[in-house]
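Every protein chain but one is kept in place in this view of the complex.
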Amino acid sequence: MARVGVFICHCGENIARTVDCARVAEYAATLPGVAHAVDYRYMCSDPGQRLIETAIREHGLTGVVVASCSPHMHEVTFRRTVARAGLNPFLCEMANIREQCSWVHEDREAATAKACELVRLMVEKVKWNTALEPIHVPVTRKALVIGGGIAGIQAALDIANGGREVILVEKGPSIGGHMAQLSETFPTLDCSQCIMTPRMVEVKNHPNITLYTYAEVEKVDGYIGNFAVTIRKKARCVDEALCTGCGECQSKCPQGKLKTSVIPNEFDLGLSRRPAIYVPFPQAVPNVPVIDKEHCRYFQDGKCGVCQKVCPAKAVDFTQTDQVVTEQVGAIVVATGYDVMSSGEYGEYGGGRYPDVIDGLQFERLLSASGPTGGEVKRPSDGKVPETVVFIACAGSRDRSHGVPYCSKICCMYTAKHAMLYKHKVHHGQAYVFYMDIRAGGKNYDEFVRRAIEEEGAVYLRGRVSRLYQKDGQLIVKGADTLSGQPVEIAADLVVLATAIQARPGSDALAQMLKVPYDGYGFLSEAHPKLRPVETNSAGVYLAGACQAPKDIPETVAQASAAASKVLGLFSMEQMEREPTVSVVNERTCIGCFDCERVCPFGAIEHREIRDRRGNLLKVVSHVNEGVCAGCGACATTCRSGSIELRGYTDEQVFAQIAAVGV
Amino acid sequence: MAKALRTEALLDFLRAVQQDARRLVAPVEEDGLRLFRAVDRVEEITLAEGNTRWSFKEVLFPRSEALFHYRLSGGSVALQEPDQPEGETVVFGARPCDAAGLAVLDAVFAPNGRPDPDQAPEHEDPFYRRRRAQTTIIGLACLEPGPACFCTAVGLSPTGTAGSDLLLTPLPDQGVFLAEAVTEKGERLLAAHAHLFTDTDDTKEQATRAAEGRIQRTALSGVGGPLATLFEAPPWEELAARCLGCGACAFVCPTCHCFDIVDEGNAAGGSRCKFWDSCGFALFTAHTSGHNPRATQPARFRQRVLHKFRYLPERFGVQGCVGCGRCIATCPVNMDIQEVVAKVTG
Amino acid sequence: MANVYLPYLMTVAAVRDETPDVRTLRLEFQDESIREGFRFRAGQFGLYSVFGQGECVFCIASPDTRPGAIECSFSYRWGGKVTSALSRLTVGDTMGFRGPYGNWFPLDAMRGKNLVFIGGGIGMAPIRSIFETALDQRAEFGDILLLNGARSVSDLVYKAETEAWIARDDITCVKTVDPGGETPEWDGKVGLIPKVLEELAPSATNALALVCGPPIMIKFALESLAKLGFGKEQIYTTLENRMKCGSGQCGRGNIGGCYVCKDGPVFSAAELEQLPPEF
Amino acid sequence: MSYAYFPGCSQQGMAAEFDRSARSVCDRLGIALSEIPDWVCCGATPAHATSHLLSIALPALTLAKVKDADAVATVCAACYSRLRIASHELREDAELRARVKEAAGVECAGEVPVRHLLDILCNDLGVAAIRERVKRPLAGLKVACYYGCLLMRPPKVVAFDDPENPRVMDEVLAAAGAECVEWPYKTECCGASLSLARPDVVCKLANDILREARDAGAHVIAVACPLCHTNLDLRQADVARQYGVRYEMPVLFFTQLLGLALGVPEKGLGLNRLIVSPKPVLEKLAAA
Partner (left out) sequence: MMSDTFEPKIVAFVCNWCTYTGADLAGTSRMQYPANVRIIKLPCTGRISPLFIMKALEQGADGVLVSGCHPGDCHYTAGNYHARRKYTIFREMLHFLGVEPERLFFSWVSAAEGRKWADLVAEVTDTVRRLGPRRSAWGEPVEGIAAPRLSANPVPFEAPAGTFAAQAEAMREKAKALLAGGEVGTVIGYEQGTLPGTARPAFVSTPEEVDRLVWNEHCHQNLAVYAARKPAKPGKVALVVKPCDERSLVGLLQENRLAREDVVLIGMACHGVQSEGALAPRCAACQTRTPALADPVIGEATPPTATADPRLEQIARIEQMAPAERWNFWQGHFSRCLKCYACRAACSLCTCERCLAEKAQPRWIPAPPDGAGNLSWHAVRAWHLAGRCVDCGACSAACPADIPLYLLNLKLAQVVKDAFDYEAGRDPAAAPPLTTYREDDAQEFIR
């Protein structure tokens, strides 16, 4: 019979007040297999733990039951105590006689009786516990970062600077993401290009970082420490090695004559045009153009080929094909960023009908020196400098009827910035801001907004815009000013909608590929909002930036560094240590129906062939990949013949507890 | 002088016997099949021809019984004998084949005094011995043996007396049951209810010839010897290819006596249970290491045949099969032991 | 009439790990009267029970010349329900034992003869019972040779006793491990039991051989003994089979017509030859 | 498609011309309207302002009488809104059905869909069919189509077009040859039932609408609701008095304009019943 030690804690008065701990200890001593039972005032205190350690050594205990608080509180503590005394930590169980007994049952008699039962349950269970050693899984100490925005760049640099190799994959022709499109950034108004371009170059030149641009992740196999990622590098039709970035091809491309070109420039959100062979923006990294096959005359009707002729470095190669590469990585950071809801979604604000109703990102391009108007604020319709600009906050966010009930968090700040920058550019201009509430909770944020109002003279009107219509060249904005209680009507030259931040289209497909859950809006779900914000339920996959939820640049960079630290933490060990409570297959009785494989949410079940000595195949059975198994036990419940067991919650252990209730 | 019991007086006789005994076990109809049950009122008993779905073996060798109870408290264990009901059990309606089967059960469970000097002291099954002593068998001869019956092929008869304490043979033409007391228990039974019996000089020869005439199965005489040499014979493979490996044939058989012993209970205690087992199951002889002396289903069916037709006669001097035909009627795939033995030794 | 299935209550007096998955228990009868009266013969087996888990069969490993307590050695390598429960017992625990059952080694026939004892792995348990019984009356016998073999050093059973036996000068004791099973500090022989046996080449005249071990080992050992001139009746072994009642009723322990629990477990090689290949 | 026609109270009183023109238009376009026998008032705004049960029970009384018709046709925006919402709620809420049965003694589960004439013209008949039957296209006539605030709201239940920027009436009248102007006040409220309680508010709203229509260059305003018609047509005098602007903007029901285009004689369209006479505009048009 096992030699179990039972240790009843008073927890000061918390347990002792309604549970007669002495009587429980007395009762425990009578249980079959219990070699030692004692109660003490504070079992988790230092003397309490020492009491357990000495008892283990003195009585040669083979199992320990600590009856005290919830295992969520001190299971780790007591398992460490037990380990110090030389007993395997998994031979220690806790009976929850505080949260689930003394605190919820006033009647002393009933509480004591129940405490006794809970102790008996755990004593019976611990007899069937087996010593378990942590599982060691080899780790490929190379990381993959998906998405080349500021989040991806920061994470890649941190990991690379941590001495580990990184593969950065960016879908577009250049890294930079949405931040590259911004003019200046709140609250310090430092120019986004100035603070970001050096980082982008650093990424390009960093020995530890392999950069794949114009490339997408197609398939992810494997598990934490051993991912095999298939990446498709789309054909740029320009050889990155040869191209010097001189820009000849762009200027000569017939499709590209700025005035006549019909191709909207995605980087400028359609406010400018670009040639068929293009670099999204001057500071692009890598500064290597890409041929847009839909609009290139060579690909559409076989004529032209001017870019190839003029290219001094002979870098243009129309025959280039997609390249598919497989990389072995140990961890993946998802930094795929966000998208802005298009102003066209807002019918009542004339979105999509009036050219001078634009969204925040388009206004950023107008403000940006590298933008379509060289930094001068000119309205898209006729290029006039607008004297009156109306900014409408919460255009799409916090609006259930548009399917975006959440607050996009950054619009209040960039709207104040827009009002301020507009004033800097058009001194005599007047900015109006319709808002519901101003959310400026960051460091120096509220001061920034106060400056926009008090120093830059932006008129903040608390109220919703009900209607907006065009009348002889101006946009009549009808709204209400709830503070003065008066309806308001403003004739504006330009209206900027602070539209909602949404998840990238296709983020759900990526999430399914990575087996990461995502919410109803397409944002990827973190493992725990407070305790594990940058981790996911899929071990080895981390999140950074707006792909997890709308957030500003400071928070994004913080998350990127956090994700990087998690990756570096994982890579700090040769072997990764994982909880040993995983499933194991009894290969003699498994018949290979693989129902377990169908129910395993983590794809932890593999096929293993059983061969006899001469090598001919006897049968194919299930095998649990201990690196991937999360210990949920769905397989153990589904297996009809009971051929797969979850360690820590084996059939024997549960059976013993149920049988103990029957006594 | 044979005794006779008027057909109408049978129920009175049985009611009287029931008063003296603890219980009267007899065949009744239940959910469309005929089984031996302890009857409340004698009217429930069915006297129709043919046999029950399985024999009254479980009156003496129950399908599951507790050998002892154990209580676990602290480090110690307390053992406790199971309580066994006292009092006479009378089994009525036992067909001659079933009654003859008792000889096997007696030989295995209560060898009482078979002198075997250099063997370790014989171990009897006390439970079986007590029940056997407190059981009286009133046999009922068969007039219309069924298609699966082959008692005559194994040297028995539809009107045989072996195993019964008192055998009643229905003589429909004379409207009586011919009563033959086979043992002193039978004598005592006749004496106790003498008023119901009258002397008669009728005999059962004619009934016996008629009944035996209905069995067309070929005799299996002296098969023990040839079977000894046929362990490796090829036919087992074909003959038993379709056997599914269940325990139906063993559990309906009046002579099968194999059992398993398991502890059932929980942390506070429980009981050690002995219950029916069958050599047909794969796990019957499997070692925990995975080695199984009888790895294939034909090997297991061979054990069933050899155990009945060679080992039991050789070791205990009793015929292992009484030809009741139940295993043939019950087997889902019609494994026919009489056909197999005939083919293997033929 | 006594309930034959009721085991004697035993207390675990000592626990010794022979190998990572073989353990020896020393059991004392809790009931005084039974302790005095209990007798058995080397070679007989018993049924050991852990209440709540069940019973299982193996031999009594202690010599029958030292009554009062018995020892048993068992392997729990295959994780059987009862053997695993036995492996969790600690000193002072209560378990059950009933027996003795079956026949025993022919001690009388062995008197005055040279004896060759061969034990393979856990098969060493029944051999030790008869071997130590013989040692307790050493004078009765001629030369005694003991060959204790195992797959590997760690699998060797009764290591301590074997050293003691090697130290004795009135017997020859040899230990061997299969090739590949040796360790750097191993001082015994390295070789399969049959090969070592042929090297030792004990003379067959006026000799008896007692062999126990896995079926493979017994098969080749018998061949080697035959080469050395041992007749079929000069060789004895015990059979290990799945048994439940111990008294020939549960119908489980038969090899052909022979009931291992009643006609065995000790058989001579001659008897073994008669049995059909069902073990 | 067979339609059970629900005229509505206004169309028997102050907006008789809407009903008369609607019937003539449908007649000309081959749309069979069979009036629901002894229909009752839909309860309009007062019903649902006072008691929710009443606002459902009244339409239920009528809807229950609709037998073997593909849909219920309505012309007035208020009737359409009330009937449509009532049948929607009856379909969704079994408990409500029970209470209505107990209160009004009728079993109605709102199976027959309720449609507005514009919806029928545009989506069932189709604009091309209308263009074919036009005899005298309203060439040169600039119309400001005014939908009012009720016809398309609440969108989930009643809308059969984009609630922010409806196009149905524009397309129907364009098919009739008119030129529908772009103007922002398509769905602004005209003050509806405040017409009696707060005429000053109605004048303010009417003035905005009329001004925007004028500024958009419209000759006439087309409406699809008797209440809107009253506030824009009847109140033009008050607007002139309050804001000193005489718009002389004729306000017609879209069925009247459509009737003209289809060649229905003016008498059949009840043009004479309008306060601001459309005659001058129409004559100028005919002359051009």
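Labels for the chains are A, B, C and D, by order of writing; each one numbers its residues from 1.
FYI, a residue touches a chain if its C-beta (ideal position, glycine included) is under 8 Å from a C-beta of that chain, and two chains touch if they have at least 3 such contacts.
A quick note: this is a predicted structure, and the numbers were derived from the prediction, not measured.
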Exercise for review: Could you tell which one of A:3, A:36 or A:114 touches the chain left off the display?
Suggested key: A:114
Review point. Going by the touch rule given at the top, which residues of subunit A touch the chain that is not shown?
Key: 70-72, 96, 98-101, 103-107, 109-111, 113-114, 117-118, 121, 517, 537, 581, 588-589, 591-595, 598-599, 601-602, 620, 630-634, 636-638, 640-642, 646, 648-649, 651-652, 654-659, 661-662
Practice item. Determine and list the subunit B residues touching the chain excluded from the picture. Key: 30-33, 35, 53-54, 63-64, 147-148, 237-238, 241-242, 244-248, 250-252, 260, 262, 264, 266, 273, 275-276, 278, 281, 283, 328-330, 332-334, 336, 338-339
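In this text, only the chains that are shown with their structure count from here on.
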Check your understanding: Which pairing of chains gives the most C-beta pairs in contact?
Key -> B-C
Review point. Whose Cα centre is nearest the centre of all Cα atoms in view?
Key: A
Practice item. Take the average of all CA coordinates in subunit B, do the same for subunit C, and state the distance between these two points in whole angstrom. Key: 39
**Study point:** Approximate Å spacing (C-alpha centroids) for the pair subunit B, subunit D
**Key:** 96
Study note, to complete from the structure: Contacts with two or more other chains occur in subunit A at residues 1
Review point. Where in subunit B do residues touch two or more other chains at once?
Key: 72, 75, 267, 290
Check your understanding: Which residues of subunit B touch subunit C in the complex?
Key -> 67-68, 70, 72, 75-77, 79, 81, 108-109, 119-120, 122-127, 129-130, 231-232, 256-263, 265, 267, 269-270, 272, 274, 277, 279, 284-290, 293-294, 299, 303, 306-307, 310-311, 314-315
Check your understanding: Which part of subunit A faces subunit C closely enough to touch in the complex?
Key -> 1-3, 60, 62, 127
**Study point:** subunit A-touching residues of subunit C, taken from the complex the two chains share
**Key:** 88-90, 93
